[in-house]
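All protein chains but one are shown in place.
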Amino acid sequence: MSEILFIGLSLSSILLLIALGLSITYGAMGVINMAHGELVMIGAYTAVLSGIYLNLNLFFALPLAFVVSALVGLGLEKLVIRRLYGRIIDTLLATWGVAIILQQLIRLEFGLSFFGIHIEGLGPGLQNMDVPAFLTQPFEIAGIPIQPYRSFIIVVTLLLTLLTWFLMYRTSIGTQVRAIMRNPQIAAACGIDVRRVSAFTFAYGSGLAGIAGVLLAGFKTVMPDMGASTVVDGFLVVVVGGVGSLLGTVLASALLGQINGVFAILTNDILARAVVFGVVIAIILWRPRGLFAFKSR
Amino acid sequence: MTRTKLFKYGDWGIYILFIVIVLGLPLVMTDVFWLNRIAKYLVYGMLGIAIALSWGYAGILNLGQGLFFGLGAYMVAMSLKLQSYTSLQQGSDTPVPDFMLWNAEPGAPTELCCITSGSWLWLPFQAQWFGMVMAIVLPVILALVLSSAIFRLRVSGVYVAIITLALVLLVRLLIIDAQPITNGFNGLTDLGWLTIGGFEFDPYLVSTYYIVAVSICVVLLATRWLVSTRAGLILQSTRDDPNRSRYLGYDVAAYQVFFFTVSAGIAGFAGMLYVIAAEFASPSFLDITFSISMVVWAAVGGRSSLIGAAIGAILINTIEATASETEMFREAWKLIIGVIFVAVVLYMPRGLAGLARDAVGLFAQTRDSGKTRTARSGAPAE
Amino acid sequence: AGEIEVGVLFSQTGGLSIVEKSLADATLMAIDEINATGGVNGMMIKPIVEDGASDPKTYNEKASKLVIRDRVPTVFGSYTSASRKAVLPVFEKRNSMYFYPTYYEGFECSKNVVYTGAVPNQQLSNFIPWIINTLGKKKFFIVGSNYIYPREMAKVSKILIEQNGGEYVADEYLELGHSEWGAMVSKIKDSGCDVVLSNVVGDSVVAFYREFKNQGLTHDVLPICATVTSEIEIAAMGADFAVGSYTSFPYFQAIDTPENKAFIERYRAFVGDPKAVTHHALESSYFQVFLWKQAVEKAGEATPDAIREGIKGQTFDAPNGKVTVDPDNLHTYLTPRIAQWGADGQGTIVEAYPEPVRPMPYVAYGETPDNLFCTAQGLDSSKL
Amino acid sequence: MLSLSNVDSFYGRSQALHDMTVTAPKGEILAILGRNGVGKTTLLRTILGLTDRSEGVISLDGEEISARPTHERARAGIAYVPQGRMIIPDFTIRDNILMGGFAAGGPRRIPDIVPELFPYLMDNLDRPGGVLSGGQQQQLAIARALACKPAVLLMDEPTEGIQPNIVEQIEEIIIRLNRELGLTILLVEQNVTFARRAAGSFVMVEHGTAVETGRIDLLSDDMVAKHMAI
């Protein structure tokens, strides 16, 4: 029983890891960032490359990937997103294009492959990140087997969630972000530097994607299109939770992760996936704005 | 000529031009390969029309249009599969798809009724017309049920997109998992040709091209008529302000359901034509990337212009094909496509159709600029 | 003199390009080598490379471009069954030849396709008995990606397991391309099996082996015996995670012959990557071009019909040893081998058939060497 | 002193202000008058840089602000009470008021004058702004603007939709804000009687341009009839 719960919990934490960044960029900024998965991918490649060239392990790769993905996100915000605020579907379409571009850039090694230059760690192939041995060796506490890597992911996700909650609801910048999310014009008229705060927010959400990338690289293949499949799951979580509600995102990932885990154990993984999609549809039909949505008059 | 009139005539001019080109193409293009390829792109053009109808006119973004396309494709592919030479070769009286044999339990009877569990679902598809009818009917029924739930419960905006997205993922999963009756991931291949009155429609024949070409012209004109009717106008009003429409006495959900369903029917029809032209059906038709691509085509062409969306689809696919077949771009073509998508959204938010309208508008403005000015800033005159 | 145009159709973009690019490279290298030694009947081979973009729709379209517009008599290409199925109608109805280099599930008998990868009997017929008799493992947990190849492999395996006195505990599937293995590995752990037969494909493989270790399973106690895990996946997951596990293939990079060593050298030089790995489908992509060349030379002309006749019975000394095209079913005789993976990411060949094994694409349906279902005239359906 | 000279302003491609020149003297109320749709709201929005694009010179106390982004103009001391109020629905009344504090700089707090002016708001600080009635929201919007510690207040029809006794109060408040706190106020107002009582000068807008300006006592009934009748 505890094992099933643990599997559900680790599924939940991975969903949350991806959804957290989306919940910021989508929930707070109204940007459906289809390139979020590619920011995850960039985080994963950061871990791979920092392992190859800088000999850094996972723990140093985490902050580094945050910075790299945040910078890419910042660039994306300045070049593309900035012109699209308030046009939610357009953000989806444009970032879809961006996703294709980012994937292809990694595959073509930033275009260097045209000139026959090869960068180890990039290219179309499969890459991997080394995980420190103590994170792959399971151990027991009081007879309960502990999987260190999964537990590590759960802890990091928890910390990131708390940090994000604190930033959004307990700091002045969080208030500014939420004000902009409701009405950028009035926010500006109240002295909030909309451009800067938006850029910051987007970079932060992107940085979270980078961290997710590193953690995913610990148990998944690193490859150019690794992120594409994650982003849809992330959106389902954010939407089911209620756009703009951090609590909703957390609970939705917990719910969907557990459902997935329980059904996977009791029946099989395929059916579990199907059930998760079914539940998503049912929840949206039942609560057309997600589980935790703000109701205006 | 006033601006509005100019738009109207310009609009009709483009429709006529499009139809003339589409129908006249075989006269100048003798390469059967290209004719077949264009036929496939015309099918994509129909998908563009379906998207524009629901997205542009009803404000309903369907990110799962591939579901209806895929179902349409599978329906007709089932019929054509049973007409395939190999299906008649499996040592039974009724045709049996070859893949059912290796998916069956050893020793199962080699009859369509009972070779695998669920294979009886294939029985009616022995009649070709059944598959063709179902290619439209099934998407329509599914869309009707789905959209009734969605719109009666007042799900709107991005949430509709997410539901359709989740549904297409779900159905794709089920199709792949139901391998004994769907051939799973490999899809339905090795199909017979569409046969009408003894005539076999080889996909590389001009007559097959004409099936598709005439279809898109009919769909284009029919949808155009549909949006010009009062119902079309009311639909557009529900997009702008559904509450206002309700207080005018319209059952908003009924309009949304109707047009969503029409759009799904068109997608199903397109799926059917695609199978006729490409000779296979695959669960990849239900990939999310495909469904999103359709939306992007429509955006490039102009999301609120039926013909624009059709042209967008045809254009993008032609560019993709030519770029990927050019030695220089073989690896970079996707990069180029990505850049085009981003650029269009940023710099041409209303797509090609918007560009065309602006051009016409500019032309009209230089002709009678005074008139438009007053119309814009005018307060009620004394 | 003159030129012969051939099609080379692999995914240069999209998810499958990871593997397919290497297959395209191997094909192009073979073409280069043939051209360097005077071509085919004095004619240079001119490859027309197209991108299948990891999408069956694109595959179908590009195949028809190659066959109908470019009128090539032969196309070398594709990796997944789904893409092969999507191009098949083009080759059969327009009569052109398709050379398919990948191991696949069988159940195909087409006069327009030459199959140079392994079919189930060439991967399993020595593998299962060896697991039971040599490794001494009897309880199988069969796991795979959810599509036809793994399901067919499971079916053949079950027959073989039964014949050899083992038992199978379960067979379970995960969505293709999915990489969340938590629940599955936990099931494996609780199932009481003593060996895992893996038909998992693609990048899911990596996640599988990693999760396997993370949950505390080891290959010396509970080995994974795989039919798909190749040098590519081993390199991708980090060799640590696979040390001690097994794979069955006709070709491994580790095959210790001068021919293979030279082949690897040439390949690495060709792609400009001194660490590039070679693997089964890659090797088939390479040697099938030579088989094709011999067929054209034998037939004297490069029309599809001539090639089909010419290819029957062709033999070539490939990096993995002697390969021969079965004149009856256009599949290829290959030598099954089993390797155990080491810490350097290379296999150690622990078992090899003494000679190439006859390909039997319908083995799961009771095909035997004495009773072939696939004949020179096509499938003999009366035998099914 | 806030002044605009030769300002054009645009929404997308359509021009809403044409060559607008007007000055609001320091410490005075400037009444902005005109029919519907002539560009009064646009004038205020242009001052804050909230239209899509504008040309010409806007200066505050001699310093040009036309090139600056909106938030800097707000920080320079221009606060806005918009038509339609624009309350953030899921912020509490407190948070809505405190939003103004981003322009004021320093720690954000509710200005001392707010409890006195709007007791209802102070009693309901934790209700979400979204459920308030129109009049309540109007009060909230004024309170928010005051939290900006403004030197110049832009008010767009502040009494629209307010019950008569509160209208009276708001009118008194406007006058007090001007007379006691010395705020410069640009007031869009349809009630000419009140405009005459409160304002020091006026500008009459028609077709996006200032057709008459001057001291308020120069605002004749003829002018009102000419420019504000139907």
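We call the chains A, B, C and D, going by the order they appear; numbering starts again at 1 in every chain.
The definition used in the following text is that contacts are C-beta pairs under 8 Å (C-beta built on N, C-alpha and C of every residue); 3 or more make two chains touch, one makes a residue touch a chain.
As a working rule, contacts and distances are computed from a predicted model.
Not every chain of the complex appears here, and the one that does not is recorded in UniProt as "Urea ABC transporter ATP-binding protein UrtD", selected from "Phosphoribosylformylglycinamidine synthase subunit PurS", "Urea ABC transporter ATP-binding protein UrtD", "C-deglycosylation enzyme beta subunit" or "Nitrogenase molybdenum-iron protein alpha chain". Contacts of the undisplayed chain with visible chains (whole complex): B, D. One of B:Met29, B:Cys217, B:Ala231 or B:Ile319 touches the chain omitted from the figure, and that residue is B:Ala231.
Per the touch definition above, the residue from D:Ile65, D:Val167 or D:Ile185 contacting the chain not shown is D:Val167. The chain not shown here is touched by just one of B:Lys40, B:Lys81 or B:Arg239, and that residue is B:Arg239.
By the touch definition given at the top, chain D reaches the unshown chain through residues 11, 14, 34-38, 41, 83-84, 118-120, 131-136, 138, 157, 160-169, 190-192, 225, 228-230. In the full complex, chain B touches the omitted chain through residues 3-4, 225-226, 228-231, 233-234, 236-237, 239-241, 243-252, 254-255, 258, 374-376, 378-381.
The working rule: only the chains that are shown with their structure count from here on.
In terms of their C-alpha centroids, the spacing between chain A and chain D amounts to 42 Å. Between the CA-based centres of chain C and chain D the separation comes to 75 Å, rounded to the whole angstrom. Mean C-alpha position of chain B lies 36 Å from that of chain C. Residue positions of chain A touching 2 or more other chains, listed in rising order: 104, 107, 270, 273. Taken in their complex, chain A has these residues touching chain B: 32, 34, 80, 83-84, 87-90, 93-94, 96-101, 103-105, 107-108, 111, 113-114, 228, 232, 235-236, 239, 243, 270, 273-274, 277-278, 280-281, 284-286, 288-290.
Within the complex, the chain C residues that touch chain B are 12-13, 49-51, 53, 55-57, 60-61, 64-65, 68-69, 81-82, 85-86, 88-90, 92-93, 106-107, 146-148, 151-152, 175-176, 364-366, 379, 381-382, 384.
Residue ranges of chain A in contact with chain D, taken from their complex: 172, 175-176, 178-179, 182-183, 185-195, 294, 296-297.
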